[in-house]
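Input: a single structure, listed below in structure tokens.
All protein chains of the complex are present and in place, except for one that has been dropped.
Note that the chains take the letters A, B, C, D and E in the order they are written out, and that residue 1 is the start of every chain.
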């Protein structure tokens, strides 16, 4: 296969398939973190009635997963917070021992960002939604910045949004959000020309925040999804230090090219083991794949191939 | 493979491929019935000039097919009935020893439903078209209901109709049609959210008319086709008793995912052998596949997974 | 004003404005016939909540109208016939002392043709809908043809249908309709290039059925509506004898150019007084206008300016 | 003219035309409040190069206006706040002697809500934008609710957004916003079927918050804009007490039907004089019109004609 | 009326209406030159069957026009040149006593540029088309440049082209064209944001070629047309010296706002009388209007208000 750059695909990909859950039509864009001695995950499970659910999963090595048969249950923080019928594309961040997780849900006014917290992956408290609709792809930073919580997110529209740029916003309390800053957008005539959006939560490095993101190109047959990388200023994370002109991953393996949506790699979770970054990504909206890169090589690649 | 429910795919699928006819580009959505000691079929053969023809085929076991090299010939009932240049998606029904078959043809005003009859699969009499354009997916009931012939059909528009609900209509004479009744439509945020349409002719059971139908979902890369099931009232067949929320079949095998139109299963014929329902379906607009279910299990599934 | 051909506009146009009914936003495409010593009309009244109703009106001269404040009430012929919430664009035809009237209503599957009868303009019996959706602009012939009731109508789609051709269909019983015949369609690069549809009910003449119809052209600012005329074979009314290449009426007066939908003349009713044809037409989807032509001149015009 | 309900148009409408400012192409959707002994206004002035500016204006009676020739100047609160190149559709609210005003500006990521404050209509301090793009039609409540500032606003997309529902959000500091609540949306098959948005700032009454809003209908020739009214709960303003099914104002006068965008009434400011509500509204995207209603009659109308 | 800049509209506008030709639906975008002691014109006459014809007209003062009842007749230069069925938007240029005129015709592959010559406005020789489809708005320079004939033109697509930039091309023989140069295109967020195109043939001045052109803006109700001006290098006419940011003319009079296409001013011919430039322009796709400017003021305006 061509197109291999600093990421090496796991040879037995995909690591999770719909066979893991009885009612699954597909299991793809999912959130995974290190937890206890192993790994915990919140998996996007699209069921055979096309209800979109999130299921808990656990693994000792991050490869073999035990995914629960029933969807994850949340308790609202107060009665004004309503349950969401259709949830997808979770992202997970740990801040001081608490796991914050966001997801997208389809409100009557378009996709919207939900928020919940857990400390034990058993009890989940649902909080206020982070933005009004329409919004997608919200990831929380792993620490406060200048005394405020911080996120990357993407304002959207309803439907298969044909555009999308990334914003940075902050909050004193995880309820009220403001000081919105444009971070970066699309690049004309490229694999990231239709829209872009943050993938896993940013990773702090000496060189800046390391962000893996997705970019979308529209061929005459629809959307194709790619993965790119960026480095952003540690104190003012809306300032771009470097950002890949070359992609990091492109759909090329058969399990990335053939599935419910052909030609999709969608990065959604990253785990750091020493100098190795392990990336989990959705494959053709059907499976979960994994690929690994050495962080110094990855940072060098982003800086050398920067726009 | 995931996604297997009460239907078991024939392991040597597809049962018919374009190799069966010299001029075939694809052979897919086709009509098959029991006839004599074996099976007769009317196959949709899209030729290498993209003319859409119907060809006769015969088989002793319904698996190995002998398909004629030249298209089926019809004689008009009277001179006002004109031949159709472009015909596709046939459906077959036997009523009292006569086989009625409908198909879709592309008139200047959009797709339209043709009708013909045969008793011997040698002579075919073409009758008046059943509806004005635009209409698709017309199936005839295997007996009169309340003294009238009855059909399910789907009003459409021109082109790749982005909507579609099913109607029930009746006729005293197979020429004039009326008493149009809405039966059921699409289901928001599901595999049947874009349009639905009847598949094989309805099968009479103690629990009601058993109907296999297709449902369409629109991803950011176009249409995907699924199979669902319904039970309908025996005397008033526009009344729904039960209808699947979970799909019965989804595109998941390579021959269903890769072809002229990726990700299509299109049910078009059903044959009953004792308690077994054998379903024939188009695969990726390229081949014909087959899958079988036990009728009691299928009915139970439809009732348990009903919307 | 330019554009005057054989029709002479009534100098005090419009003859009906929204001021005639308290809750009217607009009163436009309406049905008018001679009745008793004067005229009876069924008016399309779009209310200030955008509910679309039909109101009865009466006039001694066809110019000064007394329109009822409350919508027309119908009694269903049998319980299977449901009331319509949103009705518009009525057409009226007398056959042997009974007045048949059709209208369009917005069903969940698109616009659909309703049917009712009256003999006294007090009691109205609602009958079976004439066609399944989507259909528009159905007019009934004033007598049976070859022993069957007959109509012109236009198969449509949902929404602002961007196409439309006229069909002829017949019925033994005003319930079941068949023998659909294409009559005529659009004319490329003309005022009738987007869609066409029948206007008032056809008028029998020695030269054939005289039909006034509307044609639509799409500019870079949307649809414009014009009136044209046709002569059709008395016994086989799907056969066109002559059909105007030149339009009969075009939006040109200020009350036709400015209103809820600019640039619309929509013919919907015709009354014959001796050799004079009085045409009623909707103006800019806001008012009702009137224009008159001498029938011999009109027929000569249609024949001389025929496509 | 028909269509007059509880509002009476000022007979010499329009009150402001492009003739008031040398470089104006049009002056329409504008903000007006009582100030000192008279009135102050912030006017939307689209110039002859299609730059969109806001100009200050003053009037003793609210009818005769003196509008400044040069655009309003703002000073940013801190250097991170950038000037906006293209501003339009201002709204004004007084809270405890400070005037807050919002407007829409075209950012690279779509329309976005700007915020500024003044106490003397001479010095204007520009604050943090209220929401990330895309958002339109933000109005600030005239007092805190449950200790927080509150707004109505409409999430949008880029371009001529073909949808739009109203949301309620709160803030402790006019910088960070959260607790987003859906208020109300469109009404199928009505003058408010495409999108809706808040008009002037809400007015507190014994019966609840009185809100005038706009609704949009899409004909086959594009958008038409209407005015409606609503009453909302004083403590939980996302709860609707009553909301007009009938419109309050529809485009019907020539200056509302003919202009840069035909058929537009766009309410943008309301001033209370005793029991009289004076409404200012944009006319055909070209002029400013005025109409008055008695508040008790207006409230009664909203309650009686409620959805 | 506002919006008057250096151009003064003729007070009795429009100067030509459909009343001038019996079969005219509209007479608008037309070509006019000085000829003999007066003026000659080639008028776009859209007839009442929507055939688009060109008619000759003559006038002693350029205001009162005598337009011929029958369309202009052309003789092909050789048999390979076919007559055009549907012609519109003519432009006229004199070179050394020969009048060259171009027009647009609707070929099966889209709009295309026709060419003919005359010396006496009686005999017209049709030449080879200037470009393959799709192309619009071709104007010929009044002298050779660097030994070659030269044009401005606009590559287009089929239908209501939603884009359009101006090109310069040259020819040794008026048959073969090459050395295509981009001249200028649209300006984001302005009255010239959708497309632009040359109006009358360029006028040579000491300051460069003076070009009046049209610009199009797309509101939520479709296209609006404006007039702007440019100065271009005398020897390398693809190089822009100055180009208006402010428009020269905007639709504002009732005859420019109301008509077959509302809100259109379309400049198509210019005549120089001493220092006065007389501009003829289409009004709302219905009439011909006229406005005059002093050339020194016009050039000053273009230079001062340049982008």
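Criterion: contacts are C-beta pairs under 8 Å (C-beta built on N, C-alpha and C of every residue); 3 or more make two chains touch, one makes a residue touch a chain.
No experiment lies behind these values; they were computed from the predicted model shown.
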item	value
In the full complex, displayed partners of the excluded chain	A, B, E
Option from A:76, A:142, A:185 or A:222 whose C-beta touches the chain left out	A:222
Which residue of A:9, A:278 or A:305 touches the chain not shown here	A:305
Chain not shown: contacting residue from A:111, A:155, A:229 or A:262	A:262
Identified contact with the non-displayed chain, of B:76, B:142 or B:222	B:222
Subunit E, residues in touch with the chain not shown (by the definition above)	80, 107-110, 128-129, 131-135, 153, 155, 157-158, 163, 165, 167, 169-172, 175-180, 182, 185
Contacts of subunit A with the absent chain, listed as residue ranges	1-3, 5, 189-191, 193, 217, 219-222, 224, 245-247, 250-251, 254, 257-258, 262-263, 305
For subunit B, residues in touch with the removed chain	17-19, 23-25, 47-51, 86, 106, 160, 221-223, 258-262, 285
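The rule is simple: only the chains that are shown with their structure count from here on.
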item	value
Taking each chain's C-alpha mean as its centre, the one farthest from subunit C	A
Interface sides of subunit D and subunit E: same vs different residues, half threshold	different
Rounded Å distance, subunit C centre to subunit E centre (Cα mean)	41
Shared interface positions of subunit E, touching two or more other chains	221-222, 258, 262
Overall pattern in which the protein chains touch one another (line/ring/star/complete/other)	other
